[in-house]
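After the structure tokens below, expect a handful of questions from me.
Of the protein chains in this complex, all but one are displayed in their positions.
So, chain A:
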């Protein structure tokens, strides 16, 4: 009895010590949807966290929890982080949106940063990258590189972020090659290598010789490598271990500058709730090196498109464009505004199939 009492009080003292110690440190929490070794989405967020840690050294203490299921589990993890004294929590998946809002309401003094969502509060900021700009470049290369004129697309969930990417890729693939068709498969998961590989195989069996993926693992790359003669693109991370072929280019999410800026703002007391949506120009979306498997003229065209997207002289959604049902989406020369893009829930004209509801 005495011994347990002793232990308990020792633990209490230790707890007090760490709590007191934590006061002078800024404590950050990161919630990840997949494992940090997924080689894609979560891997890049982890790189951002490490960059913050390196930049601020002892002044920052950061913790992360990986493979957190979207839904109530995320709420539990974030609550625990807040109770443990986190000053700012980064929730890095779309499905963490409502849990983030719920937990943020309970902890008004803790700052929250939610990736790719659209719900904000006084202590909840949102941030995302204009991945669709990268998709435009992938679409162009895909349209030029396909010989079967069938491009396979592995979607995760039918949410605006993913649909936007499909539309952007399709518009630019069609521009490069009027005969191109998209075959779209929804995996209903962000991370399930076996299922992602199966989806890639099915698309290849049904004639696709270019695979675009909006899921997090490198499994589709492995499946394409196995099949041979199939072009892929790295998603979220460079996935350069599959370069120069099948992976011919990639979209790289670079969160480090944003994470450092927000941590700095928190330390300076200038943090405020806002929405950040940066693209190629601001460096949040990187385009991985276009490998030599792509002919030089196509590569030059892709780089020109990248430059025009970066300096803002061209918008990836520029009219004339119609929606799938034939009604007008954008008039000649008009560009889509951010609100339309953020809530995009329709395919553009030419894509076959319906978006699952």
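The rule is short, and it goes like this: contacts are C-beta pairs under 8 Å (C-beta built on N, C-alpha and C of every residue); 3 or more make two chains touch, one makes a residue touch a chain; residues count from 1.
Everything below uses one rule, namely that contacts and distances are computed from a predicted model.
Comparing "NADPH--hemoprotein reductase", "Pirin family protein", "Simple sugar transport system permease protein" or "Fe-S cluster assembly protein SufD" against the UniProt entry of the hidden chain yields the protein name "Simple sugar transport system permease protein". The residue touching the chain not shown here, chosen from A:124, A:222, A:252 or A:309, is A:222. The hidden chain makes contact, of the residues A:76, A:120, A:175 or A:195, with A:195. Within the whole complex, the absent chain has one touching residue among A:152, A:165 or A:279, and that is A:152. Interface note for the absent chain: among A:38, A:113 or A:209, the touching residue is A:38. The set of chain A residues touching the chain not shown comprises 34-39, 67, 152, 183-186, 188-189, 191-195, 197-199, 201-203, 205-207, 217-219, 221-223, 225-226, 239, 241-242, 352-354, 356.
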